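Since the structure comes first, as structure tokens, the remarks are kept for the end.
All protein chains of the complex are present and in place, except for one that has been dropped.
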Amino acid sequence: MTTIEKDATSLGSTTPVMTPDLINQVGSGVPSHELSYQEAIREALREEMVRDESVFLLGEDIGVHGGAFGVTRTLFDQFGPERVRNTPISENTIVGAATGAALVGMRPVAEIMFVDFSGLAMDQIANQAAKLRFMTGGQCSVPWVLRMPQGGGAGKSTAAQHSQSLEVWYAHIPGLKVVFPSTPYDAKGLMKAAIRDDNPVIFLEQKFLYSFRGSVPDEDYVLPLSECDVKRTGSDVTVVASGYMVWHAMLAAEILAGEGIDVEVVDVRTVSPLDEDTIGASVRKTGRAVLVAEACRSYGPTGEWGMVVMEHAFDYLQAPIVRVAGRDSPIPFANSIEAGVWPDSQDIVKAVRGVME
Amino acid sequence: MTTIEKDATSLGSTTPVMTPDLINQVGSGVPSHELSYQEAIREALREEMVRDESVFLLGEDIGVHGGAFGVTRTLFDQFGPERVRNTPISENTIVGAATGAALVGMRPVAEIMFVDFSGLAMDQIANQAAKLRFMTGGQCSVPWVLRMPQGGGAGKSTAAQHSQSLEVWYAHIPGLKVVFPSTPYDAKGLMKAAIRDDNPVIFLEQKFLYSFRGSVPDEDYVLPLSECDVKRTGSDVTVVASGYMVWHAMLAAEILAGEGIDVEVVDVRTVSPLDEDTIGASVRKTGRAVLVAEACRSYGPTGEWGMVVMEHAFDYLQAPIVRVAGRDSPIPFANSIEAGVWPDSQDIVKAVRGVME
Amino acid sequence: MGIDNAAKVEMYRRMVLIREFEIAAMDLFKRGEIKGAVHPYIGQEASGVGVCTALEVEDLIAGTHRSHGHNLAKGARPDRMMAEILGKEAGYCKGRGGSMHIAAFDTGSLGALAVVGSGIPIAVGAALAFQMKGQSHVTVPFTGDAGTNTGNWHEGLNMASTWKLPVVFVLEDNKYGVSTNIRDATNIEDLSIRAKSYGIPGVRVDGFDVLAVYEATVEAVFRARSGDGPTLLVTESYRLEGHYAGEPEVYRERSEVAEKWKHDPIPSFRRILADSGVASSDQLDAVDAAVKAEIVSAVEFAKASPEPDSSTRVDYIYA
Partner (left out) sequence: MGIDNAAKVEMYRRMVLIREFEIAAMDLFKRGEIKGAVHPYIGQEASGVGVCTALEVEDLIAGTHRSHGHNLAKGARPDRMMAEILGKEAGYCKGRGGSMHIAAFDTGSLGALAVVGSGIPIAVGAALAFQMKGQSHVTVPFTGDAGTNTGNWHEGLNMASTWKLPVVFVLEDNKYGVSTNIRDATNIEDLSIRAKSYGIPGVRVDGFDVLAVYEATVEAVFRARSGDGPTLLVTESYRLEGHYAGEPEVYRERSEVAEKWKHDPIPSFRRILADSGVASSDQLDAVDAAVKAEIVSAVEFAKASPEPDSSTRVDYIYA
């Protein structure tokens, strides 16, 4: 699978391979254009900044430099230093400043360069922004978006302090919404929804997906912040995943289709609040569930998903719920041991075969 | 149940009531003395500081003032300002300083006054202390303990920024051990083990339990940081809980015993690494599991415990796994709506009756 | 100075209002009628009133765990404040916040944040919004002496000074952070010197002197509104009561506290007003009496109002 993981766009020789056509979200005939995940986020930011002048961006090196991953590139030229605002290295204060601006009518989109650094900002995220509306009895709301690239990609060697997947830290905190798109289409539609939403929204971007391409409609659209998305319908087993793992799930589904196993893939593109109904309905139909997350296994997202299956589909289960998750380890630098720290299609294939026995 | 929750020691009129004899951990005849949970932690700190001069305490107002909950009271008089060290209000630096001292041979026990404030220290906790040994290829270890009072107690009205239960934040991070004692006996034995352990140990203290009393052996003892503890054996249903919820589970078990339901209570006194075997074995025996946590329900500890049951006892399940957890809400100040934000014995009783049907 | 007699009497009235409010709150707390904690502002009234008298309604303050005084000084109603502290639906935060989290947006208080230092970044962000929208309002985050040692404080002053934001950082030096004397938590005598790290003015005033605080704030606010950026204003007073109501105070001598009571800002300001003929002591007695009555009815109002209905328990978690 390494070849499949190594390059995001054309993924080597093994067939089936991970190519954009694994996921098509725009109906034929609908006027559309192709974008990378990174471009889709940028397009959403650009359109919302044009539409609403209360929207502005703040973060480290997001100006001329365009941010660590180039997401904000060219926005500085178009909107200038006021609305595409470089900050000092002050993560907690970047988030707190976004909160303060949001309290008085702005709609800030803040960036923390790597989700790992949010360890410095958890107070402003979880104790202040998430709770202010409640603590004040509804006197205010905090309409910001916090963009944080997360996760890894085999062979990238970003090591222990630049590769984590931490959605659970936020999803466990009431008052926050947590979004984690897997495709350009979802990234654009969810970013627009996040910006227009009146709550603090954690917007997680899987770094390895930035170069992934896909079609998005030409016309303006937003996606609900309250739904899981069925990326592939199937009757035998439900694979629940989010972010980059959705692609591995889709690829696994292709491989398994060749073995006559019909896989349904549920994309938890909004991690919180969790759309329990879609997960429950899917497993009631298939009777089997495999839960996949890039995040560390222990106390990770798959635990919550598993209990949701338990609560909504126990009587329908024909096999134990199985999870496929990240190794409980800091992310190593060396490729030889970084290999396998995150799940891939083969792991999912094995797990699905297991529950089909 | 409010009377039961209101006062920690003698809990009102309803029978059975929550009294120390709900949990007896010291065999009769063993020389022992009675301590409160708070005194037990202090006694462990005192004995370890006497035993090993590399052990010292640092935190805000832990000196003459004895800390926000009086845990370190009198230690300042005995050990002085060097080893019972008041710090400025600098949570991230308190933890980082503990790490630095641990790297060069000390065994610091740091205190963050309320677990909520650890939002300011997550970088030093999760990105530095937890990962340093791994990142350096084993060149060093970080033998510290981080004490953090957490949780609430109905009627206390500590509100949104002083009442959270955040064990999942730490338990999801490899490299950390997470301990959460429910009794004086466990608090003392686990604190001694935590101090002697060579890893960073998150030591969570349930605030409402500080006044709870129980017997501890006179002789020196340590408890393993790797085990769940079966607080009560039973054959019909397994209740998995930790912290204050263990007491509600024990009380529920008493009530249910009167109905002929035989409850086993498994205390997850070490939250991470999780002792999956004890949970699995218990549910394979009882065939039923109720998971109880004070922490918010979504993406909380019960999810992990549920998947562990699923992985170790699926074929033995006679009923769906049920969880009883904290409301997904910031903690309100007003008693009328704080009520019910945390589970209590009655909720557990209802859940157990449910799985017994 | 540009402040008339009526305004001076109003400053006096607010100081007395804060004092009486805190006495009532401490009393209710000791009798178990207030849950949680009460952090009295007693001894610091001149700081909050001096600062807030220099502000407009649209200017926003950000408070701390010790913000009854800040809110009352900014114009919040004592009855709705007391209702909040008693956890009632009629409270400013509908009973959700309590003593440590009182926000009153209608009078320009964006909230009391009980995590020390956490109000700083939020006030900086609100000031950024004012600057971007071309509004001339200022924000005023309050912190204590101990709060100046938090990372938030440094990051916030650095960011605000870099962007020349309209912020007046009020550092209320009452000498202690809980049990820790500020001298044992920093290596400097004069906290206002920290302004140098940000290239902004650092001003130090007698926090017992309401007029001195007022004048210093007027200057800082003028600077901020003129686009010249933030000021660090250190008001030096003393926490005359325990850290919280009922706190044992094992860390300081009774005599030290007794000595400081001689600086009680209320009688001294009263003397100034009387001696300078701003108001007769009869007039001031009347003010005192009116305030006492207002507090009595505030407590009655608070006690009489209902707690939040349990059916509303999940309101306001999401917008």
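A few points about this structure:
To keep things simple, chains are lettered A, B and C as they appear, and every chain counts its residues starting from 1.
Heads up, the rule we're going with is that a residue touches a chain if its C-beta (ideal position, glycine included) is under 8 Å from a C-beta of that chain, and two chains touch if they have at least 3 such contacts.
Please read these numbers as outputs of a predicted model, since none were measured by experiment.
The shown chains contacted by the absent chain are A, B, C, with contact judged over the whole complex. Of the options C:Tyr41, C:Phe142, C:Tyr198 or C:Tyr316, the residue whose C-beta touches the omitted chain is C:Tyr198.
Touch with the chain that is not drawn comes from one residue among B:Gln38, B:Thr72, B:Asn92 or B:Gln150, which is B:Asn92. Considering the whole complex, the residue from B:Pro174, B:Gly280 or B:Pro343 that touches the absent chain is B:Pro174.
For the chain missing from the display, the contacting residue among B:Ser32, B:Ser141, B:Ser211 or B:Asn335 is B:Ser141, taking the whole complex into account. Residues of chain A that touch the chain left out of the display are 60-61, 63-65, 68, 86-90, 92-93, 116-117, 119-120, 155-162, 327-330, 332-337, 339-341. In the full complex, the hidden chain is touched by chain B at residues 56, 82-83, 87-88, 90, 92-106, 108, 123-124, 127-128, 132-141, 143, 174-175, 177, 197-199, 273. Taking the complete complex into account, residues 149-155, 158, 161-162, 164, 184-188, 193-194, 196-200, 229 of chain C touch the chain not shown.
Heads up, the rule we're going with is that only the chains that are shown with their structure count from here on.
Looking at chain A and chain B, the chains in contact with each of them are C.
The greatest centre-to-centre distance from chain A, using averaged C-alpha positions, is reached by C. Nearest to the common centre of all protein CA atoms is the CA centroid of chain B. Measuring from the averaged C-alpha position of chain A to that of chain B gives a distance of 32 Å. The geometric centre of chain A is 42 Å away from that of chain C, both derived from CA atoms. Here the spacing of chain B and chain C, counted between their Cα centres, is 37 Å.
Annotation for chain B: residues 92, 116-117, 119-120, 159-161, 328-330, 332 touch two or more other chains.
Counting partner chains per residue, chain C shows two or more touched chains at residues 93, 95-97, 101, 113, 115, 151-152, 317.
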